[in-house]
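Not every chain is included here, but those present sit where they belong.
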């Protein structure tokens, strides 16, 4: 398991807009998975599994919601 | 997986009312899923699966609750 | 999937008491599910399924806890 | 499904100590389940199921943690 990959692109939680904050949430969620499963081919094999599984899609959505909560707060909700 | 879709309609977490905030939470939850499964036909095939599955309906409800927590806070709870 | 149903009764997170806040949490959790499965008969068919399933009852309880966290905060914990 | 049961004993989130706050968290978690499954005999039948199932015990623990987070904050962490 390699800990050398970048986990937070740009090493910052700051984004200009909510949309960019949401994109960062998605990227951070994906990079967590990449850290645990660094083999790109293995991740590619799993894609058709989760992309056709409603329960997993919902679960991925929960992860994005959790990451976004932190990013939104870091940006003071872009008020 | 396309990252080009809009993840937050209007690029803002601000809404006039709690009801609109809740609707935004639902939309954001759905757009997360659309990002992971961009094929509309595939999402349509899954609808009867989750709509008849109590466990998945509950899980979707948890996602909405998580998204709403962030939106409610962004709007200072519409106080 | 109809988005026309009311998701937050009274369009407010304010309640007079913690008990009423908890009742609102339960209603909001149920209305999320109603949005995803608007067919009352389908929801009725699922009731004996989740009401006899310990794992689903626990999961419903988690949803209520999540919704209540937001409502309690919106009401400054009724201090 | 009866909404007439009490969901928050004493209609308050205030407790004198963390221990009492934790007990309230447990009670609130149980009362959520009672609301969804008001039949005491049905709940009793499920007890040996979840009490011997490690996954469900863990899940109950997560619910208590979620409820307690709100109660602890309501009490300003008993500082």
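Labels A, B, C and D are assigned to the chains in the order they are written; within every chain, residues are numbered from 1.
FYI, a contact is a pair of C-beta atoms (placed from the backbone, for glycine too) under 8 Å apart; a residue touches a chain by one contact, two chains touch by 3 or more.
This is a predicted model, so every value here is computed, not measured.
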{"item": "Entire complex copy count, 4 subunits given", "value": "6"}
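As a working rule, only the chains that are shown with their structure count from here on.
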{"item": "Chain centre separation in whole Å, for chain B relative to chain A (CA means)", "value": "16"}
{"item": "Junction residues of chain D, two or more chains touched", "value": "none"}
{"item": "Chain B residues touching chain C - in the complex, by the definition given at the top", "value": "17-19, 22-23, 26, 47, 50-52, 54-55, 57-62, 64-66, 68-69, 72-73, 77-79"}
{"item": "Touch list for chain D against partner chain C, complex", "value": "1, 3, 6-8, 11-14, 28-29, 32-33, 35-37, 39, 42, 46, 49-50, 53, 55-56, 59-60, 62-63, 66-67, 69-70, 73-74"}
